[in-house]
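Let me give you the structure first, and then I'll get to my questions.
Note that one protein chain is taken out, while the other chains of the complex remain in position.
Our next item is subunit A:
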Amino acid sequence: MKPADVVGSAVANTFRSKTRTILTVLAIFIGAFTLTITTGLGTGINRYIDQTVAEIGAEDVMTVAHQAEETTDDGPREYDPDAVTASGLGADGPGGGQTIDPITDDDLVTIAAIDGVESVEPLKQVSVDYVQHDDGTRYEVSVGSFIPGMELVLASGEQPDADAAEPQVAIPVDFVEPLGFASQGDALGGEVAFGVTDATGAEHVVTAEVVGVSESGLIGTGNSVSPNTALTDELYAVQATGATGQADVYGSAVVTFDPELGEPATQALKDDLDEAGFTATTVEDQIGAFQSVIDGIVLVLNAFAVIALLAAGFGIVNTLLMSVQERTREIGLMKAMGMGSGKVFGLFSTEATFMGFLGSAVGVVLGMVAGTAVGDALATTMFADLPGLTLIAFDPVSVASIVVLVMAIAFLAGTIPAGRAARQDPIESLRYE
């Protein structure tokens, strides 16, 4: 028998006892459907996280700060009588635990000298008193740190240009109307003013052009305005006016490295920074923990779906054992006519695989339809505050792998009845009443 005929016959045999086949396929369908939804959930959430990662910062930067006193890598910390006083001195409030030494210009030089560091920039943190448009109402606002390479999720307009000499800013979508703009389009190109109090208590006003309107995100730029480098520098300079010696110390610095060199190189760079007394955090580190939790949950959900599929696998075993029993004489006849045991095995295992294919194909298609419908519905209701979040999303690879997985399970289930059919003695089978 040719392979094509084996498949053809197996497919035809599948529909011979329709009720039984439909029930078995239904069981597979339930498993495949569930697996599609749970996988879709994982894909959707992770895709959103990836999007958020791009928003928080570029892949080629890490945030570097002095190691906190409490941060030691391994095991319990050795007692150090000086450390107590050290942390006591720097305590910000009652029970305050630790202080982080600021990054100084000397530190920047040290960091820049470390192998693998392409460039280092101090992260200038600025705080403004209010934002205002055209003498309208003043609103409190926080100013985000703009790291070159980060990408805001924009409702309209464009990203603030890091290299532009003019101060530019992207404002959150929630600020558009309160500030007095008629629409997002109206806001673009408009001017906003930031009130800043300097070290001496004097107030200053810095103006910037609105180039973009940002969506509120999960982690990133939720309710803060996103300035470009020029605006950050200007705000920082104004804020530091009159400060003594404070101008050149920063909370943290941003190191640019080459992510193309791979994980080991990045880790080596981190280790070097660690030795020099700094902690370095990449965007991946910040997001990684979050993502592992999501992955863990999705894994558990998937496990439930796979359990459903295993149960369906026993359904296949049951169905095909009945078929083998019913078709004993037919099998005997085919063997008498010179059909090899291997082909008989192929016939029944293909039938099982085909059932798996039917169940998974229907399950995957309906799963995608249902998942997309639910995802869309939730996006406009429950997750309306998180634009860009499609709770259940699908990518072709994972969808295809579900089908393949289900077919593999079905094939394995089919080997039991197929093996029994292949072992049948033609004489015994023909005698079977």
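Just so we're on the same page, a contact is a pair of C-beta atoms (placed from the backbone, for glycine too) under 8 Å apart; a residue touches a chain by one contact, two chains touch by 3 or more; residues count from 1.
Here is the rule we use: contacts and distances are computed from a predicted model.
*Asks:* As a check of understanding, state which of "ATP-dependent helicase", "ATP-binding cassette domain-containing protein", "M48 family metalloprotease" or "Methionine biosynthesis protein MetW" is the UniProt name of the chain not shown.
*Replies:* This omitted chain is identified in its UniProt record as "ATP-binding cassette domain-containing protein".
*Asks:* Please pick, from A:L26, A:L301 or A:L333, the residue that touches the omitted chain in the full complex.
*Replies:* With A:L26, A:L301 or A:L333 as choices, the missing chain is touched by A:L333.
*Asks:* For review purposes, identify every residue of subunit A that touches the missing chain, sorted by number.
*Replies:* Contacting residues on subunit A, toward the hidden partner: 1-2, 5, 9, 12, 16, 329-330, 332-334, 336-340, 343, 426-427, 430-431.
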